[in-house]
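The structure under discussion is supplied below as structure tokens; questions concerning it will follow.
Excluded from the complex is one protein chain; the other protein chains are retained at their positions.
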């Protein structure tokens, strides 16, 4: 089955109110081309699962798409706080359900592995335990045999996982190259559907020639979309780094909430296609500046 | 720290009575050079953890080294039952503690992850549950929140993991090449010490040049030993296949218990070094016959 | 019932493979274990005929493999040619299996009971076995996790099809009825294909029931070869469907030109 589809077409399949998990880790490998299109299509009431994220969550919040963020961390790292995330949580416009990285991974594994819970010692003795007394999604337990304390992490069902990768063939075999998958496989395994934006399509024959380089098999993937520099402004190791200047420009714009709406509409939402957006961010010259010589 | 050591020296570090986990899967990638040396050094009372094994366990039992086998499956696959394993369990000479593949993996993960148990739905409704009422190592449970049934798999502590791989540098960074690690990483993660036999040593510079190809970091590895064709007569994908003729010869010899002791002493135990053993099995000509052209 | 297998223009191995193949569909996501020539041939045949979208992970490892022929072992890397992915970390495999992303698996077993439970552990008492078998391997795992289980055996006799297993290594329909449902396990055994007949399972009791008889085989012969009482449906028992010329040609020429499937006989 040919699973290639445009960014627009892929995002059209996501209904309002869906639970969407975003791949990537902090400044790395976020599925930004999909994220931008979600904003353009004005999706609403999404629950966004993001283990360690930044710009991706911030765009969705700035675009008014988000009801709830389920997350371990959202920031621009050394480049500052994520401004829309911060403001929206402070104002109560967006709900946050906070976990830690491992607690979220364990919840995703419970879902992927069809288990009532997955145990971990993460979170013991922290305020995450009383915080989730209401949600019931994680709970402190004592093993009846050894008396050991642990945290039981219940299932986290996800409708759609969005991840970015280096390459895919037409039937949806995906190559992360090299196979540094961050925590993306954990969200892929837990999600009903997975959409993958890729830097390039490769022939099925290339996949077959080096099958050990495949990261997700076609039957785990619902659609693959071409998006060159599709993780921009986050990085896609080892091909390109994150774009510091964009993060700075964005943060500066966000310091004035009035003008930020205009900035966001003009800079992020307006460009028709992903290629247009990249062009508006500096195009080839910018791309050259963030490309790794090692790539 | 230079972690290179001879097969003999590595095996000398294993005390009688130790719990030893064997890597590999069925006819693939068993640490046979280490296993043979354990027989030669006449280790005694070992508890052998082998998820899916064959010739490795059979040699250790034929050598009189084993007190207990903790296993999911021991056989020569289409080439027949593992004769010494079969006889020793039937006679009661060796104790067996049977699990399934996933139950063993979960027990190893409980140990690796420092958890009182890891849950799975494997084994529900089978005789493995009542079988382990005495050992208490796995137990059927009901989740108090959802009412779901699951099996709690408790820690399986391992003293030494023995695995075979393609290459290592002098400080113990190990490359499985390509990175098809079977379940070996699960035993490495659960073991106090790990010894790795390798087809070849590579320079540390080669490791650094392609760090994504490293499978086990040096701090997880206690020693690395050179053993060319070290998985023989099992395979080492993609470099060589298993040696059918050896399995057949071994099984034929085992059909007569009287003469088998002599066969085992002469063919397996007697050759001084691993190189001598390989030579006695046909040397270069045999090696050529099992090498994959794809390698 | 005077029809004989020769009139089908095929042999019993071919009939079993074709029957297995036809039970597969385009949503089948399967993998195989050791000594599984009939299912492996069946997956490959189905993919080449009516189920081009069928997923098969050769040896549970080589996803979408397309080997030129079938080697002496169904776990051999010689089976992995043409694969799109080599998935041999336990994390990958057990994630796909426990989440039922793989939905189909086929079991043999030294013993099989009326509910499709299997034994590959011991003949005789567990503590003092008459024959120590290899062990259940993944049976206890996959029987619990995978919704569509198929059983097959090329040696239909009362030593294999027993009233009571000496050890339940893998669960089929368990104690029958809603036992799997009570344990929260998905699906259950669908068919058991033997050298004499095809069994399905009664929709409520989940006991084996003769679904079709191979040409020349009578229900009495099946009962005689079976250690438990076999259920028989109302009305006439159909004969197992005849393979088409095309199926036989593809099996013989493309899927298994060296006849590896005969290793099971």
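Things to note:
First chain written, first letter: the chains are A, B and C, and each begins at residue 1.
In this section, a residue touches a chain if its C-beta (ideal position, glycine included) is under 8 Å from a C-beta of that chain, and two chains touch if they have at least 3 such contacts.
What you are looking at is a predicted structure, and each value in this text was computed from that prediction instead of being measured.
Counting contacts over the entire complex, the absent chain touches A, B, C. Touching the chain that is not shown, out of A:56, A:71, A:114 or A:137: A:71 (per the contact rule at the top). The omitted chain makes contact with just one of the residues B:71, B:154, B:214 or B:234: B:214.
Only one of A:19, A:137, A:185 or A:214 touches the chain withheld from this view, namely A:185. Listed by residue number, the positions of chain A touching the unshown chain are 26-28, 52, 71-75, 77-79, 81-82, 85-86, 89-90, 92, 96, 98-103, 105, 120-128, 131, 148-149, 178-183, 185-186, 235, 237-238, 241-242, 244, 292. The omitted chain makes contact with chain C at the following residues, 89, 91.
Residues of chain B that touch the chain left out of view are 1, 109, 112-115, 169, 171, 173, 185, 189, 204, 207-208, 211-212, 214, 217-220.
Please note the rule applied: only the chains that are shown with their structure count from here on.
Greatest Cα centroid separation from chain B: this falls to A. Inter-chain spacing, taken between the CA centroids of chain B and chain C, is 29 Å. In chain B, 120-121, 148, 178-180 are the positions where the chain touches two or more neighbouring chains simultaneously. Along chain C, residues 86, 94, 98, 145 each make contact with two or more other chains.
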